[in-house]
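Missing here is one protein chain; the remaining ones are kept as they sit in the complex.
Going in written order, the chains are labelled A and B, and every chain counts its residues from 1.
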Amino acid sequence: MRKMLFFIFMFILTVSIAYAQDVYYVQSEQAKVFSKPAFDGQVIAVINKGGKVELIEKTRNWGKIRFNNQEGYISVFLLDKNPPLDRIGAKKEDVKESGRKRASEETTAIAGVRGLTEEDRKRLSIEGKVNYEALEKIEEINISKQEINKFLEEGKK
Amino acid sequence: MKRKLRIFFGFLIILLGSKGVLLADDFHYNNIIVGDRAAGLGGAYIAVSDDAAGMYYNPAGVAYTVGRNLSASVNAYHNLEKKFDGVIGSYGWKRKSSALIPNFFGIVQPVGDIKLGLSYAVPDSIKEDQDHVFFNVNNNVDRYVINLNNDDNTYNIGITVAKEISKSFSTGLTLYLHRRENQIIFNQFIERTGPAAYEWTGNYLETNETGIRPVIGLMFSPADKFSVGLSLSRIFVIDSSSTYQFTQSRQGYSAAPTNLPDLTPSATFSVTDSKRKYPYHLGVGFAYFPSNAFLCAFDINYFSRVDDDIFGDKKAVINLALGAEYYITRSWAIRAGLFTNRSNSESLPVTRSEFSPIPEDTDLYGGTLSISRFTRNTSVTLGGSFSYGTGKAQVVSGSNSLQDETIRSWTIFISSSYSY
Partner (left out) sequence: MKRQIIISLTALLLLNSAICHSKENFRERISRMENRYTSSDVDEEVRFGREIAARILGRIPLYNNNELNRYISLLGKALAGNSSRSDIEFHFAVLDSEEVNAYSAPGGYVFITKAALRYVKDESELAGIISHEIAHITERHIVKELNIKGMEDDPVAGFARFIGGGTDVAKVAFAQAVDKALDILFKDGYKREDELESDRIGAIICASTGYDPKGIVRYLRRIKDLDEKKANVGKTHPVFDRRISELETFINQEVGNIKSPLGIGRFEKILERLKIK
């Protein structure tokens, strides 16, 4: 009897662990869930970043998932076992906005660990090997979510 | 060589014997559990073995280490206490050893499709410093002074090669350089005030041995989440030298009832380059990994019989270890284990030689516990082990009488591992 109980306990333990293992998190801003494993399938839901799904089975691209008591198909490349990270802000803003303390930290980091000093950067700039100006120009291109949505809508025409 | 050192007292057992004062524990094979994770698991590691400490337990497991490089180091404080009852009159005799030892250090690095490693292990270490004075032991002994200094350390340093043959089968080899250094200074002074009498005995014993210790390992996974490990090793002593010096002087004990003749101060020496014989060690381990937060492991360690006239015969022994590991969260894990450390001693009493330790036959049983804190690339572990056993010992030189022995041993360790 005791052995039976032990067996049952172990079974429950392993089963629960086995299932708990297959929880995945949506990594993209949003992910479409399709009714069948194809992009021309019907979109039955859109899960936002960080949403939890349970992966039942998968092919190279398609994962059959369970979420909110529904089943559907999602691209497995958008899933990961770890929750997604928050967006990391652009570094240039840090340097510009946060004054001396930050700047000195940055210098220390660069000198001590990064192996590339401000002087190195300047020298490289003069030699024309790097172009931070152009880079900052690119980083300044600001595009809102609304603009992206509008762009996609217009694309349908 | 096998000089009989007849020393003392017919009707009152007093002397602890000049022969074989070694404490370090030749009668047990599992005195210090090597490694950090392994130490928490009671040493049940042959089928797990997938980190730096694997080089010591089962080099095949090293093939499954994760991360580009891996290093681990373990520092342990080891404490051993042996208590013999009724040795000196009604007094018991307690011997204690404690030492802070660098228990293990290892690094593993992948090179192509093999893993290469370097490791250092201290499977046994004894450091005793004692001064005892017993008063009024009996009518013939008013003062009994014992000085003892004993250092016995075994070091293994070596390289490991491991290769994953397939996802479910791997093999590995560790070649350790074995070095054991033992030095014992043991002096006794016995004194009677009226009528005045004394006896002095001084012992010095030194053994230095060098050898190799290959460890061959296999690891396979017959079913998903289940692994079986196999490891075979033996210490082959290549070079050894032992020196024994004995000085003695006695005065005033020639009358009855002791009837021991006076001795002018004298010294005797013996030297041997006999090589200590070590057993074959075959270990079989089983590990089950039901999830990535839980594992349990079980090892059976068999040590073969040893016939060794000089350092003492040893019988075959089986030690068992059982361990479990559970991750409470992703950054905290606990491990617990049980182990045996059984005596390899022949049935007592035995004939003693000057190079053999005090015979004892005491099986030890113990447990381990550890807790680990993980960050992404590192872990720090704090743990300990305790073992206990009672049995018999043959403490008194030239006598077949046996004493009750109690052994307590504990170790605390702190370790860290690092992968990058």
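Things worth noting here:
Assume a residue touches a chain if its C-beta (ideal position, glycine included) is under 8 Å from a C-beta of that chain, and two chains touch if they have at least 3 such contacts.
Just so we're clear, the structure is a prediction, and the values are computed from it rather than from any experiment.
When you scan B:136, B:259, B:351 or B:378 for touch with the missing chain, the hit is B:378. For the chain missing from the display, the contacting residue among B:288, B:302, B:388 or B:410 is B:288, taking the whole complex into account. The missing chain lies against chain B, touching residues 48, 50, 64, 66-68, 71-73, 75, 105, 221, 223-227, 288-293, 327, 330-331, 333, 372-380, 414-418, 420. Panel shows chain A; residues 3, 7, 10-11, 14-15, 18, 21, 27-32, 37-40, 49, 59-62, 75, 77-82, 84-92, 113-116, 120, 124-125, 128-132, 134-135, 137-139, 141, 143, 147-148, 151-152, 154-156 of it touch the chain omitted from the view.
The criterion applied here is as follows: only the chains that are shown with their structure count from here on.
Distance between chain A and chain B, defined via averaged C-alpha coordinates, is recorded as 52 Å.
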